[in-house]
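Dumping the structure here so I can ask a few things about it.
Rather than the whole complex, this shows some of its chains in their spots.
As written, the chain order gives the labels A, B and C, with residue 1 at the start of each chain.
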Amino acid sequence: MLLNKRPPLSYLFNKIKLELIYVATITLIVYFLTTRFEHLLPEMPLTIPTFIGTAISVILSFKLSQSYDRWWEARKIWGGIVNDSRNFVLQLQSFLGAGNEQTIKQMALRQIAWCYCLGRSLRGLEPVDSIGKYLSHADLRSLEGHTNKPLGILQQNTADLRQLREEGQLDVFSHVQLNNTMVNFTNWMGMAERIKSTVFPVTYRLFLHTIIYVFIIALSISLRNVAGYFEIPLLLIIASFFFLLERTATHLQDPFSNKPTDTAMTAIATTIEINIKQLLKETDVPNPHPANEFYLM
Amino acid sequence: MLLNKRPPLSYLFNKIKLELIYVATITLIVYFLTTRFEHLLPEMPLTIPTFIGTAISVILSFKLSQSYDRWWEARKIWGGIVNDSRNFVLQLQSFLGAGNEQTIKQMALRQIAWCYCLGRSLRGLEPVDSIGKYLSHADLRSLEGHTNKPLGILQQNTADLRQLREEGQLDVFSHVQLNNTMVNFTNWMGMAERIKSTVFPVTYRLFLHTIIYVFIIALSISLRNVAGYFEIPLLLIIASFFFLLERTATHLQDPFSNKPTDTAMTAIATTIEINIKQLLKETDVPNPHPANEFYLM
Amino acid sequence: MLLNKRPPLSYLFNKIKLELIYVATITLIVYFLTTRFEHLLPEMPLTIPTFIGTAISVILSFKLSQSYDRWWEARKIWGGIVNDSRNFVLQLQSFLGAGNEQTIKQMALRQIAWCYCLGRSLRGLEPVDSIGKYLSHADLRSLEGHTNKPLGILQQNTADLRQLREEGQLDVFSHVQLNNTMVNFTNWMGMAERIKSTVFPVTYRLFLHTIIYVFIIALSISLRNVAGYFEIPLLLIIASFFFLLERTATHLQDPFSNKPTDTAMTAIATTIEINIKQLLKETDVPNPHPANEFYLM
């Protein structure tokens, strides 16, 4: 997540440097052609490029809106994970009688592990690396049989709930209620995976990208009578604006891609760890996940 | 689902070749008329076609937005199917005591069959073809009495749950909780069928298609003073842009039509099969469904 | 529901013939005035009507979007009715023990009757006409005391559930779970009635309709220098476009009005009858409801 401060210009520039080079080249070519072979290029009324530009801004706005919805849904999913992680521990404490503190702690730590593991898995990182301290050796070994590691962790907590019920520590109604929370975890996980694995309609983006170039070419032909030292920066600024917005949309579309614009999953998982450990009355809680220069992961 | 790579130009061209031929013909006719009978065609101020073009881009954006919502809803439905298939197996393992492993496996395989069967049925393919290996002979025979095959499979799992309860393996609360998951399956199935069977308002699309031609005709009359070698490609590019966006909208509207732009139902069902089999601690799991050249089915 | 084929031109023309006659009259009057009393009409810059036209297309798009949402909500409601009708029968079969087949059949037939009755009631047709074969005489008689016939049918199934519980055929938890499905039926019915009985904001539509005429008048004054044989068809085409889109919006707003653009309630209710009868293992199922020339009711 980008923080509420101006990101470094180099960061922004890097996002669209390729496009800007193209735009500068196009403008220079058109400028050269119009200077040397003035009769070669026909008259292009300015209404044509501005109409195309208006069409682009409308379609781009809708695309931004759909990308924003994806980004916000991703954030809601992780908000739901925060809530249900808290609910899970509170429910265990509410439904299990005295003497189960150790089991509660074990299941709560497994829930912390699940959060970190899901975050890393969505980012395409090795998911089991950093969760060794929350899981037992048996748990870690049994995860090996799973392609989907977070699903494996959920199965372990599901099995523990069943055992608690068989041992008579958990009545059937509380079991069903806790199962509702487990169902939520499966759902949040699947929702995040859906966003991760569903490519935003490719052709939509492709056409938009292409038409921005058409717009730039048409505009540079229209503006050939304007002095060159003025035309080129103007075109670069308008082009940057469209390309940067389009890039912003693309980043919002993919909120789990290990980039500064990601959902801040590590920070959220750390918050969950702090909350859960304080609910367990532990005092050895980690510090909040630190922010980078201009973003939080 | 189109993958995150540039689809081949031939694929895109095929989508709108008919429209492009019409546009080229229109432009040539107008060019011919203006060259031969210059007095025949009246003056058309450029403001008229650009105003029409702006109106088209606004209405097209809304249509894209509605089509996108349908497409995303289809993807959410299959995401829900992934989640509830996992939930179903985890719940069976949590609510049924030891000794029911064989019944759990049979019901889980039936759930896998349901996923494949629903996918094929939505695509208009023979739904029972590929699911023989997950179902018993009795199951397959009893499906014959159903027009809606996936509904028939759900009835079989419903009947098994009832029998488990009558045999005392399942208490009434767990039965109700499992029934909630079964209700979800019926709902997901019905939601997908709704999208499949509801035609997007026809007149909406018809008027939009017609007005794009009106726009092209008006624009080609307006631009008759522009040199022909420049006018024709410009018109073709703008027309392609509108027609391709309109075609993108149409593809998003119908996400279950056995085309490259479909929801990747076979790939999702294969993921479900892998997840379920690993939850059952089986080792003989299939590979993920392979992608085609530029899309995943 | 209009089918995915070109509706006959006469159908489309009938929707807006009044408006087109008005537009033609306006254009002719302006043409006559400008020819005879050229000094009478002031200069109208073309920017004025095109600005109004752009404003109309923006506001019309939003109206189309809101109307589409109403139409899609109506379709979702009937999709929910399909799902819960299937759920209801599956739940009865799951929760009631052997020996209750006859009661299940009676309640399932009542559910079919409810679907047909609700559809006819929403369309403003006599609701009890076609459901005699699904209900007993006592049921039909008791409906007479109800203004809202579908609500009366729901009360009958509610009473049967209570009796099953009093007879010990149904335990209390299954009763509550079945009650959830009954609650859904009341909700779907009320949601459809809400759409039926809520008039889309009248002033919104009125202003939009009026401003389209203002636009036509302004445009016809602006275009008076364009040759008449060209101006009149151009105005008629642009006006048709706006009026047809506006009419499409109006049809989408009222999806239960016994018109070809209706939600296909009879077809859906027939699908429900087929599904339910096959779940009851009956072989005498009706055929799917046939489509009319270009629509399905």
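By definition in this document, a residue touches a chain if its C-beta (ideal position, glycine included) is under 8 Å from a C-beta of that chain, and two chains touch if they have at least 3 such contacts.
Given the structure is predicted, the values throughout are model-derived calculations rather than measurements.
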item	value
Oligomeric state of the whole complex, in copies, if 3 are shown	5
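Quick note on the criterion: only the chains that are shown with their structure count from here on.
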item	value
Set of chains whose contacts include both chain B and chain A	none
Copy-to-copy rotation for chain A and chain C - C-alpha atoms, rounded to a multiple of 5°	145
Chain centroid nearest the full-protein CA centroid	B
Per Cα centroids, the chain farthest from chain C	A
Where chain B and chain C are represented by their mean Cα positions, the distance between them in whole Å	24
Where chain A and chain C are represented by their mean Cα positions, the distance between them in whole Å	38
In chain A, residues with contacts to at least two other chains	none
Residue ranges of chain B touching chain A (in the complex, touch as defined)	1-7, 12, 46-47, 50, 53-54, 57-58, 60-62, 64-65, 68, 71, 75-76, 79-80, 82-83, 86-87, 90-91, 93-95, 97, 171, 173-174, 176-177, 225-227, 230-231, 234, 237-238, 241, 244-245, 248, 251-252, 261, 274-275, 278-279, 281, 283, 285
In the complex with chain C, residue positions of chain B that touch it	41-45, 47-48, 50-52, 54-55, 58-59, 61-62, 65-66, 145-148, 151-152, 154-155, 158-159, 161-162, 166, 172-173, 175-176, 179, 182-183, 186-187, 189-191, 193-194, 198-199, 201-204, 206-207, 210-211, 214, 218
